[in-house]
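Can you read through this structure? Questions will come right after.
One protein chain is absent from this view; the other protein chains keep their places.
For reference, chains read A and B in written order, and residue numbers begin at 1 within each chain.
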Amino acid sequence: MGVLNNSLPDIGPVRAVDSAIGWGRKSSIWPMTFGIACCAIEMMAVYAATFDLDRFGAGVPRATPRQSDLIIVPGTVNAKMAVRVKRLYDQMSEPRYVIAMGACVCGGGPYVKWGYNTVKGVHKIIPVDIFVPGCPPRPEALMDGILKLREKVGRNQVFARQAQTAADMDGRYAAAK
Amino acid sequence: MEALEMYTVDPNDDVYTEELKLNLGPQHPSTHGVLRVELKVDGEIITASRCDIGYLHRCAEKIGENVTYLQFTPYTDRMDYLASMNNNLAWSLTVEKLLGVEAPERAQWIRVIVAELNRIASHLIAFGTYGIDIGANTPFFYAFRERESIMALLERPSGARMLYNYVHPGGVAHDIEDGWLEDVLAFCDEFEMRWKEYNTLLSHNAIFIGRTANIGVIPKDMALDYGLTGPVLRASGVSWDLRRDVPYLAPYDDLEFDVPVGEGTHGTLGDCWDRYWVRMREMMESIRIIRQACPRVPAGPFMDKAMNRMYKTPLKPEPGEAYMRCENPRGELGFYVVAEGGTSPIRCRTRAPSFCNLSVLDALLPGTMIADGVAIIGSLDIVLGEVDR
Partner (left out) sequence: MNETDIHSKLAGAVVSGVGALDESAKDPFVVVDPGSLVPAVTFLKNDADCRMEMLNCVTAVEREDCIEVVYHLSSVTHRHSLTLKTRVERPAGGTHESWIPEVPSVAALYASADWHEREQWDLLGVRFTDHPDHRRILLPEEWIGHPLRKDYVYPHEHGGMPLDLDAVPLYERDEATPSEPAAPRPSGTPLVQPPNPNSDRPDAGGVAPADSDGDLRSIKPGSNDGGGH
């Protein structure tokens, strides 16, 4: 929505439009088909019949980063893979979200001490929105992570002006005082 | 290469094809993880291929040299994460061989049951994802439904859903609860019905057979040369199963089961359909084994008394080395451990079945269509966690 992004005053009608857009976005999150390691199998279990992620509108994995809003990073990222993960993330279009699934991508997991080529957490490479720890996290945990992400997506402001930088926030903070 | 000749156009014609380099993976829905294959294609025909692995290399062998023998068990879970029980089992047997101890009888029978359950779960994933590779999405949901039942069963003794860390050197970590064996038997009955359903869904589907029969043929000699094991080797007509030929657990001697081999039902021996069908039949053999084993689980300790101290003081085997191999769902999993008296080995080598099975890919792909390449990769049923370790 280009130039209008975050340019309108933060008033009731604008926020109503924003929340409508947020509702639309959060109800159709399209994750990317992307599996790395053990956690990917639990992620597949979440898509499958028993847990059925489709109930939350996020059950249609897209095969390409260009069509997806969400990248779930399920599994250990090593030096060779990190370059690819970063490139995949860069290829996604805004708004984009990242869920770090599993102990490995949250901070190194079992490979933190002796792993000579593992990246100790995917947040070293790309910014992460939701961390889902566990090794592997139970499907319920991943679903909880996705529900949390839905809340976050719904809160985002599209048109209404929002504090973006530390300076803006400081100004607002001072004004509120 | 016949297909290639059929499609090659006269260079003097003004319609001609050019070679194209194509990268398959590491993020690709049908490479079963993070496998990357560099392909040279001429139109739809693959002319050369080169596998690039290592996108999931997690330093398991280095870790093995730094942690104690017991601590390494959970890392074996994470190698072939679809068959954790079997990996635990292979590692525990290796350590037991190194120490010269044997697990109590009850533990051995429990090990057989959990290993076979996990074999079914692993083959179910192979079945479900192979359907997706070929373009049939439905089997995936059916396969995961039954897999969830197995997960629930295995969760009860081990406490974990997927990476169990249950079979320990000297026995199993916890005893099974009352009524568990009955539930396992009930699952067997249910599964038998489901299995027939799978066959109507996928196995005998004409399109599926058309996509897999006569594709990716691995002759017997080639299979042995590349060190292929497991269903991939058996589909090529070699009747070789470590459970029967080099029994590593005492109960396997007493149990009756067949070793399914490929028969070339829908075309050449050793094609993709044969590999698929060997796996399907193996599931039923596992059910047969479980049915026989459940009533025979004896009473007694589930963990070697003397080994119990390993939870407090790390094990210290005498200097020596041991190579132990087990029949995993994907083939022969071997651990080669060299001890020099410390609490951790100086070398902890894993002979991963997927690693060897994947090495044949570069020889299979040239001359096939790209879509068939996907069918071939799926039929090898690799787990990248184990290829790279």
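Heads up, the rule we're going with is that a contact is a pair of C-beta atoms (placed from the backbone, for glycine too) under 8 Å apart; a residue touches a chain by one contact, two chains touch by 3 or more.
Just so we're clear, the structure is a prediction, and the values are computed from it rather than from any experiment.
The chain that is not drawn here is touched, among residues B:Ala136, B:Leu201 or B:Ile346, by B:Ile346.
When the missing chain is restored to the complex, the residue among A:Ala58, A:Leu88, A:Val128 or A:Met143 that touches it is A:Val128.
From the options A:Thr50, A:Gln91 or A:Asn117, the residue with contact to the unseen chain in the full assembly is A:Asn117.
In the full complex, subunit A touches the omitted chain through residues 5-6, 10, 15, 69, 79-80, 82-83, 86, 94-98, 107-108, 112, 116-121, 123-129, 152-153, 155-158, 160-167, 169-170, 172-173, 176. Within the entire complex, the positions of subunit B that touch the omitted partner chain are 53-54, 57, 59, 61-62, 65, 97-98, 222, 224-227, 238, 240, 245-246, 320-323, 325, 332, 334, 336, 338, 346-347, 349, 351, 355-356, 359-360, 363, 388-389.
Rule of thumb we're sticking to: only the chains that are shown with their structure count from here on.
For the pair subunit A and subunit B, the distance between mean C-alpha positions equals 32 Å. Within the complex, the subunit B residues that touch subunit A are 26-27, 29, 33-34, 54-59, 62-63, 66-67, 74-75, 78, 81-82, 125, 140-141, 144-145, 147-148, 151, 161-163, 384-385. The touching residues of subunit A, counted against subunit B in their complex, run 33-38, 40-42, 44-45, 48-50, 63, 65, 75-76, 78, 80-81, 84, 88, 110-111, 113-118, 135-136, 138.
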